[in-house]
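First the structure, then my questions, so here it is.
For this depiction, one protein chain was excluded, whereas all remaining protein chains were kept in their positions.
== chain A ==
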Amino acid sequence: MQSFILEACHLDQLIQAIRQHGFQLVGPRLQDGAILYCEITAADQLPRGWTDEQEKGRYRVRRREDDAFFGYNAGPHSWKKFLQQPRRPVWRAQKAAHAMQIEAVVEDAPAMAFLGVRSCELHAIAIQDRVFVDNRFRNESYAGRREKLFIAAVECATAAPTCFCTSMNTGPEVSLPADLVMTEVIHDTEHYFLIRAGSARGEDILHQIPVEAATARQLRQAAAAVERVRQQVEAGPRSFDSSDLKALLYRNFESPAWDQVAERCLSCANCTMACPTCFCSTVEDTTDLSGDHAERWERWDSCFTADFSHLTGGPVRADTRSRYRQWITHKLATWHDQFGTSGCVGCGRCIAWCPVGIDITEEVERVRRLEG
């Protein structure tokens, strides 16, 4: 795959080329004190010169000392909101003379392009693909949107203390296919993107924008930028050995760690909503006042709610202890049995967006420490 150089001042031409191919482009945007994923129509809407500080239960945006376009870390939004919609109608029904007529709601899926997908996020999308596309229970709404999706990935040139992609083998270099892969380099007065195509669609786009062949020096600079992040994450506070997680959690269904975390956990579900792989949803069936019309809606749900495990007689997991244990054990252990990979990509969203700063890596260590 040949690599090219796109000068930073030409980034808007990339955006316009993607849009001219008929894609609705979504990417990072500074809004409400955070970097969110929203529709983007021009490069000047990107959070140029902004980054974020993240810790347990804390997130703040701040100015960078340079003009990087992608110099921020995983924020409150994940791409899943565009693929697995937070709410969507599934079917509508009407009372007829002899029976009930049910009509599925079939969406004309929008063609979307994601700009700025990080490696951990590519892995998260791949994990959701296994749930919604490759699985026996295919979700047509997700599959329709996913099929048309164009991905412009960006390698990480920055990391937050909450990042632990290297522990989950998901980054920081892009390690899964994407239509385009970019690496942002800022060096002295130079500011450019190393860019390469991973698909025919990506190549089409590359042909329409002003790029030049990359020099060996530029390739080295880009590789060095990503390598610095790898070292930073590996030396970071959340780096840990994840190789025995499944066995560890399977041995510790009755760990006192669950009681300890339950004292702090709010069972508010923020971790699962922020997580880019958590895929659970529920359906809500309603009628109108007349009873002649009914609807079924799908919406994001969470294993932290009582309704989630409600069976006749009440919820199976009534207390927070069992809900937290269910979440972390599924994410890090039973996911392997179900889908052949971990459910965690090490993006750190659940750490930053937990209102009371519960840290999944600390909780793993607590289980380990308290083991007999």
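Note that in this section contacts are C-beta pairs under 8 Å (C-beta built on N, C-alpha and C of every residue); 3 or more make two chains touch, one makes a residue touch a chain; residues count from 1.
Note that in this section contacts and distances are computed from a predicted model.
Trainee: Hey, which one's the missing chain according to UniProt: "NADH-quinone oxidoreductase subunit E", "Nucleotidyltransferase domain-containing protein", "Carbohydrate ABC transporter substrate-binding protein (CUT1 family)" or "Coenzyme F420-reducing hydrogenase, gamma subunit"?
Mentor: So, among "NADH-quinone oxidoreductase subunit E", "Nucleotidyltransferase domain-containing protein", "Carbohydrate ABC transporter substrate-binding protein (CUT1 family)" or "Coenzyme F420-reducing hydrogenase, gamma subunit", the name matching the hidden chain's UniProt entry is "Coenzyme F420-reducing hydrogenase, gamma subunit".
Trainee: Among A:274, A:333 or A:360, exactly one should touch the missing chain; which is it?
Mentor: A:274
Trainee: Taking the full complex into account, find the residue in A:1, A:99, A:235 or A:289 that is in contact with the omitted chain.
Mentor: Final answer for the missing-chain contact: A:289.
Trainee: Have a look at A:48, A:77, A:123 or A:196 and name the one touching the chain we're not showing.
Mentor: Once the missing chain is taken into account, the touching residue is A:77.
Trainee: Using the document's contact rule, name the residues of chain A that touch the chain not shown here.
Mentor: 31-34, 36, 57-61, 76-77, 81, 86-87, 263-270, 273-274, 284-291, 299-300, 302, 304-307, 318-320, 352-353, 355-357
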